[in-house]
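Moving on, here comes subunit A:
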Amino acid sequence: MAITGLALVAFLLMHMSGNLKMFISGEAFDHYAHWLKGEGDEGGILYPLIPQGWFIWIFRLGMMAVILLHIYSAVTLWRRAKIANPDTYVAKRRLAQTYSARTMRWGGIILLTGVIFHLLQFTVRATLFSGTADAAPHEMVLGEFSIWWMVVAYAIWMVAVCMHIRHGFWSAFTTLGANTSLKAQRVLNGCAWVIAILLYIGFMIMPVAVLTGVLN
Partner candidate 1 sequence: MTTTDIPAPATTKGGKPEDFYTLGEEVRDTKAPGGPIDAKWSKRKFEAKLVNPANRRKLTVIIVGTGLAGGAAAASLGEAGYNVLNFCYQDSPRRAHSIAAQGGINAAKNYRNDNDSTFRLFYDTVKGGDYRARETNVYRLAEVSANIIDQCVAQGVPFAREYGGLLDTRSFGGVQVQRTFYARGQTGQQLLIGAYQALERQIAVGTVQMYNRHEMLELIVVDGKARGIITRDMVTGEIESWFADAVVLATGGYGNVFFLSTNAMGCNVTADWRAHRKGAYFGNPCYTQIHPTCIPVHGSNQSKLTLMSESLRNDGRIWVPKRAEDCDKDPRDIAEEDRDYYLERIYPAFGNLVPRDIASRQAKNRCDEGRGVGPAVTEFDSEGNEVKVRRGVYLDFSDAIGRLGKDGVAARYGNLFDMYAQITGENPYETPMRIYPAVHYTMGGLWVDYDLSSNIPGLYVTGEANFSDHGANRLGASALMQGLADGYFVLPNTINDYLAAAPFEKIDETHPAAVEALESVKGRIDRLLSVKGNRTVDSFHKELGHIMWEYCGMERNEAGLMKAIGLIRELREEFWRDVKVTGVNEDLNQTLERAGRVADFFELGELMCIDALHRRESCGGHFRAESQTPDGEALRDDENFLYVAAWEYAGDKPVLHKEPLEYEYIELKQRSYK
Partner candidate 2 sequence: MNITLRVWRQANAQDEGRMVTYQVADVSPDMSFLEMLDLLNEDLTVKGEEPVAFDHDCREGICGMCGVVINGTAHGRGDSPVPTTTCQLHMRSFADGATIDVEPWRAGPFPVLKDLVVDRSAFDRIIQAGGFISANTGSAPDAHAAPVSKLKADRGFDAATCIGCGACVAACPNSSAMLFTAAKITHLAMLPQGQPERYTRVKSMVAQHDAEGFGNCTNIGECAAVCPKEIPLDTISQLNRDLIASLFKKDGK
């Protein structure tokens, strides 16, 4: 759970930095997208160690494995908790748990739904609401984020993502044994907040810029 979770956080950071290339120029963004897929002249990542265009598929398989492992761990934990806790209290009151800690499971399901939609939209390009499926990547992004409700939907989805990371980041380090004192607990929770907020800003700044016409 912890290791796969942290891998996903690392992926998000990378993804975020890629998105921000939109602020350099549409061409830079397109170049980045092509480079990832190995469609450029230089042959893409790790070429010629691996054939041109293979990297993206290896990476996608890897990400798929990480996500599946993460889900598998989550389902196992959930199942065990259900078995361990068959009866609930008549009166319930929570003292310590944060909203994000409490919503890790249902929140995770919402996240997954969002991820599937996101992939259909920008990777498979099956659910585009603007333009055509053969548009250049930056044109597609500009088109989609010009729709106001699309930006709102992404803003809400990203809140869910970042909440999940807020608890997940600290929890992962605790599980890996890094929470060794009260001070460490504060530092880890602080880092979790920083990462979550950074990701939120990093991911939302570009769609907002598109919607408000700063990027076009």
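The rule we apply is simple: a contact is a pair of C-beta atoms (placed from the backbone, for glycine too) under 8 Å apart; a residue touches a chain by one contact, two chains touch by 3 or more; residues count from 1.
Here is how the candidates were picked: all candidates are chains of the complex that A comes from, given by their letters.
Keep in mind it's a predicted model, so treat the numbers as computed, not measured.
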item: Neighbour of subunit A by the touch rule, complex-wide, chosen among 1 or 2; value: 2
item: Of all residues in subunit A, those that touch candidate 2 in their complex; value: 77, 80-81, 83-97, 101-102, 104, 167, 170-171, 174-182, 184-185
